[in-house]
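First the structure, which I've put down as structure tokens, then a few questions once you've had a look.
For this depiction, one protein chain was excluded, whereas all remaining protein chains were kept in their positions.
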Amino acid sequence: MSALTAPAPIQPFVLTDEQKALTEMVRDLLGDAASSERVREVMLEHGGFDQALYDQLVQYGLAGLTISEEHGGAGASFTELSIVFEELGRRLAPVPMLSTSVLGTTAIQVGATSEQQAAWLPGVADGSSRFALAHLDPAGRLDADPGVRAMASGDGFTLDGTAGYVIDGASATHLLVAATTDDGLAIFHLDAEAAGIERRAIDVLDLTRPMATVTFSGVEVAADAKLGGNASAALHAALTAGVVMLACEQVGGIQEVLSRTTAYARERVQFGRAIGSFQAVKHKLAETLVASESARSAAYHAARMLAAHEIEELRIAAPLAKSYCSDVYEKASADAIQLHGGIAFTWEHDAHLFFKRAKASKLLFGSPKHHRALLADVLEL
Amino acid sequence: MSALTAPAPIQPFVLTDEQKALTEMVRDLLGDAASSERVREVMLEHGGFDQALYDQLVQYGLAGLTISEEHGGAGASFTELSIVFEELGRRLAPVPMLSTSVLGTTAIQVGATSEQQAAWLPGVADGSSRFALAHLDPAGRLDADPGVRAMASGDGFTLDGTAGYVIDGASATHLLVAATTDDGLAIFHLDAEAAGIERRAIDVLDLTRPMATVTFSGVEVAADAKLGGNASAALHAALTAGVVMLACEQVGGIQEVLSRTTAYARERVQFGRAIGSFQAVKHKLAETLVASESARSAAYHAARMLAAHEIEELRIAAPLAKSYCSDVYEKASADAIQLHGGIAFTWEHDAHLFFKRAKASKLLFGSPKHHRALLADVLEL
Amino acid sequence: MGNDATTAEREQVDAQIEALFASHPPADTPEKEFWGAQFDHGLAWVQHPEGFGGLGVSPRWQAEVDQRINEAGGSTRNRYMNVLGIGMGAGTIMAHGSEEHQQRFLRPMFAMEEIWCQLFSEPGAGSDLAALATTAKQEGDTWIVNGQKVWTTLGHLAKWGLLVTRTDPDVPKHAGLTYFIVDMEERGVDVRPLYQITGEAEFNEVYFTDTPIPDDMRLGEVGGGWSVAMTTLMNERVAIGGNASPRGTGAIAGAVEAWQKMHGEDGDAGLRDQLLSHWVEAEAMRLTAVRAKEAAVKGTPGPEGSTAKLQWADLNKAITSFTIDLLGPEGMTYPGGYEFTRPEQTANRDAGPHKSFLRARANSIEGGTSEVMKNILGERVLGLPGEPRVDKNIPWREVPRS
Partner (left out) sequence: MGNDATTAEREQVDAQIEALFASHPPADTPEKEFWGAQFDHGLAWVQHPEGFGGLGVSPRWQAEVDQRINEAGGSTRNRYMNVLGIGMGAGTIMAHGSEEHQQRFLRPMFAMEEIWCQLFSEPGAGSDLAALATTAKQEGDTWIVNGQKVWTTLGHLAKWGLLVTRTDPDVPKHAGLTYFIVDMEERGVDVRPLYQITGEAEFNEVYFTDTPIPDDMRLGEVGGGWSVAMTTLMNERVAIGGNASPRGTGAIAGAVEAWQKMHGEDGDAGLRDQLLSHWVEAEAMRLTAVRAKEAAVKGTPGPEGSTAKLQWADLNKAITSFTIDLLGPEGMTYPGGYEFTRPEQTANRDAGPHKSFLRARANSIEGGTSEVMKNILGERVLGLPGEPRVDKNIPWREVPRS
């Protein structure tokens, strides 16, 4: 755990001046680089990976934001990263930040030896390595064993099996593969181009977040590709961070659909009046406003607990944020289509991109119902 | 089963002229006799039993509507009785029709011998007998054994135990008591004033439907007080009929709160406009209208299946009607309070009477969730 | 309706069905030929007068006719493949067209020899249909049309379009509209696909540039287009919501299938209860459609049609969305991917859960938004007052628009 950024004190909800500056910086960056036109081009023609935008994020130090300075990162906390994710969510930016900077980085920070971290993390910070975490079985079941099995073989291991729903699996340079070994769960760090690996893009609902099915056929790996620490702890930490950053991303999406729909309701005239003057429209937006405030509170709270390594509180805060933000985003983005009317049913309009992101992210890492069940267990209800 | 009115053919949804006349007749009768003032007087001062109104219903042949003519009844079907219940529901009429004319009558029609029926049913038709069905344990659990046990004793039985949530239990002249015997479930017909019976009124949410806890302490009954037929079948038939008639009663309540709230929304002026011109009000009422139509369809369908003795279809139709009408009534009556505003929060306004009836009837005979679970079993889902 | 009248109608319908089946065995007659004969026997729209595809009887017999045809191996798919014509146009032509129109259009419409489309909505006139801006200017016996329509189902296949235009911008907006039948093969008609969130282009945009329409293709009076359009819309809303299909069909079938596939054994009780809630509402709605059909005695639907349309739209959206949730991780996929295709018929009836989920988003918008439906129900069924209108008594020209 040496390379995990040290716990930050629990931060208040109010952003510091530095954090406000970070918000502005990311917003400016994405405003140009993640326009609707660009996002659509990337999702339709580049498999949902925007290399140019990602290069910029790397240059600004955002890919390695939570990586310690000794490994080339910015040494910042998840509070800062949550700000980045909110902005990414506002623009549906198709970059492998969730896979690389959250899931992959956290898994290595928690589960790899110091040597391994020194070997693998600098690549994230300098942009040369992009991780994808392959930990689910082909059906994506959360409670099942990984779909991959690793057999001891000479000095190393041989991997066989299939992992499903691997985020950014097709574009990653490296895979972090959770596999069952004779000694239990292990995580392996692999070159994504290694012999015996086949990566097949999944036809996804949300084209801005590509996924792949990855098949391993007798893939040989060296012994030191196996993360040296506690694999279960690493996986749990990675997924907790993933859940929380996803909730922050959802908050950005909620805010964006609310803003855009409100703007449309102010401008669109029917029956001689702006449609936002009708209670049917106004009240729906007011309800979204209320829910968006609570979603933001839940996500911010979880991000701050993550930054402060408040493990016990995170058992409540993370599922709280994921379940609540998912539900709010789904409803807000569906309402956005309804309130825009027919125009939002066209491919050309952006409303469906947010709607699909909302639905797919609701199901990612487990449904709201799944997270409420986790919460029920923690609360002993 | 001889005295069950013969199955009617499955009737269309459209009322016949005779049925329309029945609707008008009952509506006229209740319009005078079940005014808000009278209902309030009865619920606060007469324990929720309107003897005068019930006498009128008896005179019009409504208490014995489904009793065969040979036993002094009208020989009509549950389709006709459903019309009566809809009107009773519109006025929250505090009369023991559900307990006597549905639960008690059906239990006897299905579970008693010809002799017993001949002895007991004419009293319902002529108003001298009012039944209450005591079949639940003190906690009202649907899936538990009855709270009363009957031990063989000489030629007859001795009853001990407590029955909970007995509708009209305090005012009934006779009790139909489900009890566990050494030979399984049995139902006994008792004079409500028999020695060893203590009846205690429950403090109920809905004062227009009184309930009692009935305690039996060494109550001696003769052998012929035990219904001679299949007790389980009788209880099941009685409760199925109860569920369906309750749904029809709920439809009346839904219609009434919709009508009254719509009338208020047309008349009440705020901001210089009738409040019904605001979409926030108009759309809520439109939603209730839509739901009320479906509730009516579900209840009518179940009543017609009941009238036609379509036992298999009733396994779907009854829980469908009860679950759907309960949910719609709860929401419609809650909306009615909201749309009336502060005035509906006062004791003097009738809105709370419907709201309490809706909530209590939702929980009576099992919650909507319970009935959906029954339905899931039938549908094998 | 008394029993005698009912019996007489039943016998009349039965006799025509038998005659039709005798001369044109449903399973062995080519579809278009069969539909033409069906029309000739008065079994196309039974409520129409004889000679116009009907028998002058209650419309409730139609369901039975169609069921008998299907049971005998015939097809009734013309009803949804030419739905804008058969479902909505026919009623409009019967109510507002001349006898020439009725003689000319109804039979080829029903026999699927000519496909119809509807040209109402515009980019600036959605819920507020009466705000439409496509103009028709009279030049002698001809009207010259210019403007843009959207959401035109079947526009690329249609021979005829039901078109509402603005013929007088100087009167209040509802008063300046005129309704035409337009030949889609006429000059200046440009039909372009409109791709939607499923990746398909089920709809079109239609541009008119100096397109001529003869005055005898007008339905109703000059300036009387609004009431003609209302007839079409009422028919449309009934067509969308009000079908009494068998129990368990429609969106709920997809949810049940997903449930059985993903959760059949150890299904979570919470999800089961949600499934059943949807099932219950779908069944209650279906029973309402059955009830409405039994109660129907006349052919022209009223605002009640909005009830079914509203309920169906919201329920279809809810159930198809719930179905995706039931699929779990598979809900994150879109099997087959987004193909930018142009389907040859309106609703793809076996689209699978993912496409159905996306397609359903339009249900509460197309054919009148749920918000407009609620206004109609509130005002025209419940008798609640309308809102203060800022656009009613001033010339259309002066009404603010976006």
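We call the chains A, B and C, going by the order they appear; numbering starts again at 1 in every chain.
Just so we're on the same page, a residue touches a chain if its C-beta (ideal position, glycine included) is under 8 Å from a C-beta of that chain, and two chains touch if they have at least 3 such contacts.
Fair warning: this is a prediction, and the values are worked out from it, not measured in the lab.
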> Considering the full assembly, with which of the depicted chains is the omitted chain in contact?
Replying inline: A, B, C
> Where the complex has a chain not shown, which of B:G48, B:G147 or B:G164 is the residue touching it?
Replying inline: B:G164
>> Touching the hidden chain in the complete assembly: which of B:A192, B:L207 or B:V221 does that?
In response: B:L207
> Since one chain has been left out of the picture, which residues of subunit B touch it in the full complex?
Replying inline: 136, 139-141, 164-165, 202-207, 211, 267-275, 278, 280-281, 330, 334, 337-338, 341-343, 345-348, 352, 355-356, 359-360, 362-364, 367, 369
> Can you list where subunit A touches the absent chain?
Replying inline: 12-14, 262, 265-266, 273-274, 276-279, 281-283, 285-287, 289-290, 293-298, 300-301, 316, 320, 323-324, 369, 372-373, 375-376, 379, 381
> What residue numbers in subunit C mark contact with the hidden partner chain?
Replying inline: 268-274, 387-390
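Definition applied: only the chains that are shown with their structure count from here on.
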> Got the subunit C residues that touch at least 2 other chains?
Replying inline: 371, 374, 387
> Counting only residues that touch at least 2 other chains, which ones in subunit B make the list?
Replying inline: 278-279, 283
